[in-house]
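A protein chain is absent from this complex, but the other protein chains hold their places.
In this document, chain identifiers A and B correspond to the written order of the chains, with residue numbering beginning at 1 in each.
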Amino acid sequence: MIEARGITRTYASHGAFTGARTVQALRGVDFTLPAGGAVSFIGESGCGKTTLGKILTGLETFDGGELVVDGVELSRLKPRRRAEYFRRIQMIHQDPYSALNPTRPIEATLGAPLRMRARQTGADPAKWRERASELLTLVGLEPEAVLPKYPHQLSGGQRQRVVIARALTVDPQVLIADEAVSMIDVSMRLGILGLLRDLRSRLGISLVFITHDVATARYVGEGGELHVIYRGEVVERGLTDDVILTPVHPYTQCLLSAVPIMRGLEEPGPDRTAPTRALDERSPTPGCLFEPRCPFATEECFTTHPTLVPLDAGPASAARTGEAGAGTDTAANTDAETDTGAGTAEHQHACLHPQARRVVGVEIEVGAAST
Amino acid sequence: MAATAALSTRLRNRRPALNAFRKAVTRKPGRLIGLGIILFFVLLAICGPWFYGSLAVDPNAIYAAPSADHWLGTDFAGSDVFQEVVVGARYVLSTAALAALFTSVLGITVGLLAGYHRGFLDSALMRVTDFVLTIPGLPLLIILSTVWSFGSPWQMGLVLGLTGWGGVARAVRSQALTLRERGFLEAARGLGLPSRHIIVKELLPNIAPYVAMHLLLSVIAFIGAEVGLFFLGLVPFSSTNWGVMLNQAVFSGGAMNSPDALVYLLSPLVCILLLTLGIVLFLDAIDELFNPRLRERA
Partner (left out) sequence: MTEVQVRDLTIEYQTSAGWLPAVAGASLDLRAGEITGLVGESGSGKSTLALALLNAVPEPGRVAAGSVEVAGVGDVLSLSGKQLRKVRGGELGYVFQASQNSMNPLKTIGKQLLDLGRSHEVKDLRALIARAKDLANRMGMDGDRVLDSYQHQLSGGMRQRIGIVFALVLNAKVLILDEPTTALDMLSQAAVLDIVRTVHDENQLSTLIITHDIGAISEIADRLAVMYGGRIVEDGPLLDVLRRPTHPYTRALIGATARITGDVDAARALPGRPPDLTTVARVGCVFRDRCPFAVTACADTEPPLVVGEAGRRRACHVEPSTVLSGTPGTPAAVGGQP
């Protein structure tokens, strides 16, 4: 469905006096999203997650790599032809409060894209209202109650459902959910996540789930792959449950350790860890990007840049740099292309000293705990 | 009883915009007064000249005091001041309205296109805007008055409007630039909706209150500008209007030092002040007219 190979994006910020500075938002991201599959990207703010989402929906350009949608490489197409492919990939925005036009009622928000889509497919544009009702029902809202309302008359959760319905108006095959639940009450989050999961199983829509909250990534469905992204680079990836239970990259371990423990129901993992300091983009990192903050960094980490390798390859055979790494990468990709997404994704990491640590909370038997 | 209630709900549902307007205006008495004043002057401008096609001149009564025959007295030639005020309203108001129309159409179009498309179009349009902003309006009018007589409100309105849209364009552009990054506009682009739809249906309603406010305030400014020009005598007197009246009251009638022409001086002045007051009072309702959220608090 979507295949991304080595996507890079560099922003140049040129101050009048400070001289040019470049920020690498993405440093060669590749992933494969099969039809009906799910890929999650997790990382802290400023790691390039949002840029990736915008590139995938065509709202942002990329300056290196290839983006293949349904077998067609997009950067070779003219913008007009490209639009049809980006139509298949729709974004669900982070902030349901700014994602809906405050001056237009929901019927107008859904009606415009529905009529446009009807003209494209040769359907009857006048039937948009039925289709809108259908979509609102699908996302769990009551059409008659919601259609005439303005966004401010809806709760955060309801708005996010409308946003999802709007994305569905143009019959997408992929939804990009960029922090789709982070601004919604915790009590409403599972409902939205369940809906996304439903859309996968019922409509076969694939999902790119971008978040900083690892826990939510578990709820988007079976066979989901998790990519941990740090400063524009994927540092670990594999099946969501594999990565959560046996993380080997220290950054993944830090992220997972940061998930709050529900004391009383869970106890902290024995190897819980945290970054040694805050993110500072200016510190030089010729080797591993995470080295300055890594609690387990060695001399070697400062000088050698690790690339993604399969977990069972072991530390000794981990690609040190350059050609070897690139070779492994492509091999991994071709592997991934051939499988259909369920359950066989290889666990890979970019760490010179990978070691599995148990960092997530451990569930306590409630019966035992209360005695 | 139930039937009327049902009927009124049906009417309300059919005309949501009208209903919103009624609600917003009747919320505060000030707004209603403002709207009343504006409507009064608009009616005056439309109908006034029908009543007084030709001004009655009474040479025997020059600078007459207000009386039953002449409600606001007469001027230096014996013309009825009330009739002059009524007839003059058309020129003043239509000029201001035309000028406001030109500024807003040009300003909004240029601002929206530049702000939404950015890039080359933005740079090009903004250079044009900068150029317009640097045209000195007053000297231009003085020079043009040697060619045109400004007898028709179209000419005056066109010149005022063409030199005045730069500010609106800049303001609309900056609003469009900030809104452009909002989620709902990104979503509209992502859905592949045509630019025209995005600009007109998504972007414009969000800056409408801003534009409408600007428009009403510019009407006040344009009235001031045109009346000022006539008052200073910088453009030929080719029609009866409030500016000409002011000029003649001061420079021919000596209203500054003789009480005879005082009413002649005050009548157009009070009209301008009243109209300004009306617009300012009505401005208060603009935000609610366009913002469904504020509308609701009713």
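Just so we're on the same page, a residue touches a chain if its C-beta (ideal position, glycine included) is under 8 Å from a C-beta of that chain, and two chains touch if they have at least 3 such contacts.
Here the structure is a predicted model, which means the values were calculated and not measured.
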- Message: Checking the contacts here: which visible chains does the omitted one touch?
- Response: A
- Message: With the missing chain put back, one of A:Leu255, A:Cys301 or A:Ala345 would touch it. Which one?
- Response: A:Leu255
- Hey, which of A:Gly28, A:Gly53, A:Pro105 or A:Gly157 is the one touching the hidden chain? A:Gly157
- Note on the structure: Checked against the full complex, the residue among A:Val69, A:Leu114, A:Leu136 or A:Leu193 that touches the missing chain is A:Leu193
- Query: So that we can see where the missing chain sits, which residues of chain A does it touch?
  - Reply: 44-45, 155-158, 185-191, 193-194, 212-216, 218-219, 244, 254-266, 274-275, 277-279, 360-367, 369-370
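Simple rule for what comes next: only the chains that are shown with their structure count from here on.
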- What residues of chain A sit close enough to touch chain B in their complex? 57-59, 83, 86-87, 90-91, 93-95, 98-105, 108-109, 112-113, 116, 150, 152-153, 163, 166-167, 169-170
- Residues of chain B that touch chain A when the two form their complex: 182-184, 186-187, 189-194, 197, 201-202, 205-206, 208, 290-293, 296
